[in-house]
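Removed: one protein chain of the complex. Kept in place: all other protein chains.
After this line comes chain A, so read on.
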Amino acid sequence: MPVWLREHSWRQTLTAVYLSLPLRGARATAANIFCSEQYLKVSIPPFLFEAVLYAPIDDTNSTAKIGNGNIFFTLYKKELAMWDSLTLANADKGKLQYLRENAVLKAHEKAKEETEAKKITKQEHKKYALEATMKLEEAERKRIEDLKEKERQKVAKELELWKNQQKDADKYKNIQKRGELHQEIEPLKERKKEKMNKTRIPNEGSSKTRLKPTKGCHGPCSMFSENLKEEQLPAPRSATTIKVSFTPRVFPTALRESRVAEEEEWLHKQAEARRIINSDLSELEDLKAEEKNPDWLKDKGNKMFAMGNYLGAVNAYNLAVRLNNKLPLLYLNRAACHLKLRNLHKAIEDSSKALELLTPPVPDNENARVKAHVRRGTAFCQLELYTEGLQDYEAALKINPENKNIEKDAEKIRHLIQGTMQSS
């Protein structure tokens, strides 16, 4: 229950009401005071003062002064009349409630309006600032443009001047030339009849004499010495051919398209793999030298596969793997053998191992990867794991979309899958 502050005193004039409210030791700030047109409340918990005013006041201009344990209100009346009392006497609870709510609403609205107004002014200030900066920048830009324009005009003028110089020089030379030509035609005719068609009357623009005013004249010549010079020119060279060869490239792609890093990695891996020799050689001592060479063993295995001797081929590959377990082709070929022998799980294992070793994926090991996927796919299908099989076939197609067989097989598998799904 709040403690009501009732010891207030007030006096009035025609225009204003002066209300003094002692605070009984409580400290007040602006936040504790709530005032609207006809309602005044001061709430400093646990103290509370509330008054429904006799007549509306101008709450924007009214003031409240806090100090000396007292709040002093100066309320300007809206209507200039003397009030009978400070508050409305016969205010019933309902009316009070209504007035309170109204007051609160009004205050809200006012607050909103104020924020709106603030926002608008802020925006306008911003706009103004922006325009001012833009103007400054425009001015700067214009200044630079002007400088550039001046430069341009200066340069254009110089060019015109130069061009006119050219024209004048040409005209002058033409006249000169005609004079010279008449002088020189006689000896020329005598000496080089066949070169006459080359000495033409020069037309505007073609000129080359020692009298040229502008710079850039390369060597003094008159027509006369030009012809002499022609005689001194060396004969055309005897035709020869120089053979060239071009820098070879491991991968023929342009630098920016090549996946150089990956290709290098692949080459490196291959080189490494060939150098590995697995060391459990104790049982292998009675083998012949060539039988210790994984490549030789691989070839042997390939031959046996070709002849249909799948078990023999597997043995050869097994031995090769024991000697060097990093060659992907060994696993790849062994997978093929297992397929033929219907050791489907082993086929899957070997194809997987081969694919592992065939990273990073580069154009060089494309073929091998396609084969690995196809073999593994086939094994899956024969185990009736059609979805896995299809996955491998699709991977193979992705690497090599041109291969029609793979496409056909993939289609078949898809049909199979759809068939089983429908029937189940």
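The rule is simple: a contact is a pair of C-beta atoms (placed from the backbone, for glycine too) under 8 Å apart; a residue touches a chain by one contact, two chains touch by 3 or more; residues count from 1.
Just so it is clear, contacts and distances are computed from a predicted model.
Engineer: Can you tell which of "Dynein axonemal assembly factor 10", "Protein TRANSPORT INHIBITOR RESPONSE 1-like", "Autophagy-related protein 101" or "UTP4 small subunit processome component" UniProt lists for the chain that's not drawn?
Structural biologist: Answer from the record: the omitted chain is "Dynein axonemal assembly factor 10".
Engineer: If the hidden chain were put back, which of A:Arg24, A:Lys118, A:Lys148 or A:Lys408 would touch it?
Structural biologist: A:Lys148
Engineer: In the complete assembly, which of A:Thr29, A:Thr241 or A:Asn405 touches the absent chain?
Structural biologist: Only one listed residue reaches the unshown chain, and that is A:Thr241.
Engineer: Thinking of the whole complex, not just what is shown, which of A:Glu160, A:Asp299 or A:Glu356 touches the missing chain?
Structural biologist: The missing chain is touched by A:Glu160.
Engineer: Contact with the hidden chain only, please: which chain A residues?
Structural biologist: 144, 147-148, 151-152, 155-156, 159-160, 162-163, 166, 198, 200, 202-203, 205-208, 214, 216-219, 221, 223, 226, 233-247, 249, 254-256
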